[in-house]
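Just one protein chain is left out here, and the rest sit where they should.
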Amino acid sequence: MFESILFYTLAAFILGFGVLVVTARNTVHCVVFLVANFLCVAMIYVMLGAEFLAIIQVLVYAGGIVVLYLFVVMLVNLKRGPDAAPDRRRQSRVGFVLAAVMLAEISAILVYSAARPASAVAAAAATPLQTVGNTEVVGMLLYTDYLIPFEVASMLLLVAMIGAILLAKKEI
Amino acid sequence: MFDTNELVINMGPQHPSTHGVLRVILRLDGERVIGSDVVIGYLHRGVEKLCEHRDWAQIVLITDRMDYVAAASNNLGYVETVEKLMSIEVPRRARYIRTILAELQRIASHCLWLGTHAMDIGAMTVFLYAFRERELVLDLFEEYCGARLTYNAMRVGGLPLDIPPGWDRKVRDFCDILGPKVDEYEQLLTHNRIWLERTRGVGVIPGEDAVAIGLSGPPLRGSGIPRDVRKDEPYAAYAEFDFDIPIGAAGDTYDRYLVRIEEFRQSVRIIRQALDGLPEGPILGKVPRLIKPPAGETYHAIEAPKGELGYFIASDGKSNTPYRFRVRPPSFCNLQALSRLIKGHLVADVVALIGSLDIVLGEVDR
Amino acid sequence: MTPITPYHYLVLSAALFMLGVIGVMTRRNIIIIFMSIELMLNAVNINLAAFSQQLHNAVGQVFAIFVVAVAAAEAAIGLGIILAFYRNKETLNIDEMNILRW
Partner (left out) sequence: MVDIYVVPILKIVVLLSAVLLAVTYLTLLERKVIAWVQVRLGPMRVGPQGVLQPIADAVKLLLKEDITPSRADKWVFTLAPIVSMVPALIAFAVIPFGATVSMFGHPVSLYIADVNVGLLYIVSVTSIGVYGIILAGYSSNSKFPLLAGLRASAQLISYEIAVTMMLVSLVVVAGTLSMVGIVNAQLSQGVWYVFLQPVAFVILFIGGLAETNRAPFDLPEAEQELTGGFHTEYSGMRFALFFLAEYANMIVVSAVATTLFLGGWLRPFPNVHVLSFLGFVPGWIWFLLKTFVFIYVFIWIRATLPRYRYDQLMRLGWKVLIPLGIANLVVTAILKVLL
């Protein structure tokens, strides 16, 4: 019961903030809504038992990446606001088509899930329930089975860092 | 920082660190200053024109209002110029007391500079420490002439009144107090790493450029030019005293700071010598009842706390007001360097540099 | 009220993903387009976390962390490009980003 209320509230917030991100006129408002959206998503992660992921979401996404967005928005907003000129070739109609597709998809999932009880999927769970803390498990996986992807990710970040410096510097 | 746009920022005339109503229009690239316009005149009261409509004795009072943190020095410059114009011999005792007053004034002015300069860089405690000592100087002035800021303390030909009994003793006590206090300021700042980082290499101006711009006083001496009117063209009783002219090497903010700190000590030295040799005698020379200098013009400069304070006065010999009255205020001339100094530095350095030039807008705008 | 099943999370994730897609398709401000992409990545992460819980397997979360890392890299590079572009053309309009070199 409590879980349901929490989920529906959070889902409403996530989707509401998502709509605002996509529709807001002012870019800074978009960023603020994005942060709110991310925080709600972090709570969803907590509900799903992924505390570490939730913290990473807040720390890296909301606290790091979006600060970067805000930084850039403030830098480029100095002279003039976001373009208010009317659309020329934007496919805003595509958006509505997509919305319709999404509606269809959701209703399909709902119909499908109603036809097939959830317990069938739950029974398919193979591995036993974790008893130790979530952080330890994730850490263990990251540094053993997924060590190579982990290193690749760190290389990717390094490359991205160098690339960003090169792009942002006026002359090298 | 990225340099997407140029940001024009209007620093002042209402800004905590522009020392009054200085306005600096900064063009920023990120936080780096790429250009600036220094706008003055917000405190213009027409002092020079005003003086041309007052008789010679009343002008002393107006000079108080120029560099209002160093009123006695302004008085001294004016009365000496008129004395030069009229060839009046000033009694030796009066010259000694004038020297003491001028040096006390230098200490008070430097205290104010040190406090505000340190405050601009963020060291808030030094501000109150320096004001504590300035308060003592003001007390001395109050006892001498009754005023704490605008003293009106000198007259053409000498002084309006002799020192009150026991005053010299108090000045001596103050000199004993000040020495350790200056050491205390130095403990807080001189070897402080943050202070060094904030001042070293900031706003460097080489000696010949400083001369070319027309700097004077501590900013000039900080650049290594040993020019001091007290030594080069002695006035009052300076010729009779033994003191050093501190000079800097690099010409940066730190050197200007060190020069002024050393001037505290030299001022104490001068005051002590003056008190030791204070002669007896009259305090007012032979001055006609109505001061009316003969026709002619003259320029006379003194070393005010902020630099060379010069008066150019022309008299037509007929009216009892100056025909032309012109001041060379040290702050005004030193301020010329600001635009050049802050170019290429950060916003934080702008306030440090305004502080290191030690300007008083009352004097800049007159 | 029915208990919350993975389907619920999937629907939420799909809806969020579609919102991101709509944002990418309809907006012209490139920064907002980037933010819409972040929304889509989040939708994916919700999916991964939901399956991770469903299957009692933390691998999903590990992948979600990789997604976050990639998103960080993407944001850094993407915003760098945006700044470089803005410096040259003084616009954020994606319709005007139609040349590959200058």
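Annotations for the structure displayed:
When the chains are written out, they are named A, B and C in that same order, and each has its own residue count from 1.
Keep this in mind: contacts are C-beta pairs under 8 Å (C-beta built on N, C-alpha and C of every residue); 3 or more make two chains touch, one makes a residue touch a chain.
Please read these numbers as outputs of a predicted model, since none were measured by experiment.
Although it is not drawn here, the omitted chain touches the following shown chains in the complete assembly: A, B. Residue-wise, the contact with the chain that is not shown comes from A:74, picked out of A:74, A:108 or A:162.
Contact residues of chain A toward the unshown chain are 26, 28-29, 32, 35, 39, 51-52, 55, 58-59, 62-64, 67, 70-71, 74-75, 77-78, 133-135. Interface residues of chain B with the unshown chain, by the touch rule above, are 1, 7, 9-10, 15-17, 28, 30-31, 118-125, 128-129, 132, 188-189, 192, 194-195, 197-198, 346-351.
As a convention for this text, only the chains that are shown with their structure count from here on.
The geometric centre of chain A is 6 Å away from that of chain C, both derived from CA atoms.
A straight line joining the Cα centres of chain B and chain C is 63 Å long. Residue positions 83, 86 of chain C are each in touch with at least two other chains.
Shared contact sites, meaning residues of chain A that touch two or more other chains, fall at 75-76, 79, 168. Of all the residues in chain C, the ones that touch chain A in their complex are 1-12, 14-16, 18-23, 25-29, 31-32, 34-36, 38-39, 42, 45-46, 49-50, 52-59, 61-62, 64-66, 68-77, 79-84, 86, 90-93, 95.
Residues of chain A touching chain C in their complex: 1, 3-4, 7, 11, 14-15, 18-19, 21-22, 27, 30-31, 34, 37-38, 41, 44-45, 47-50, 52-53, 56-57, 60-61, 64-65, 68-69, 72-73, 75-76, 79, 82-83, 85, 87-92, 94-95, 98-99, 101-102, 105-106, 109-110, 113, 118, 121-122, 124-130, 134, 137-138, 141-142, 145-146, 149-150, 153-154, 156-157, 159-161, 163-168.
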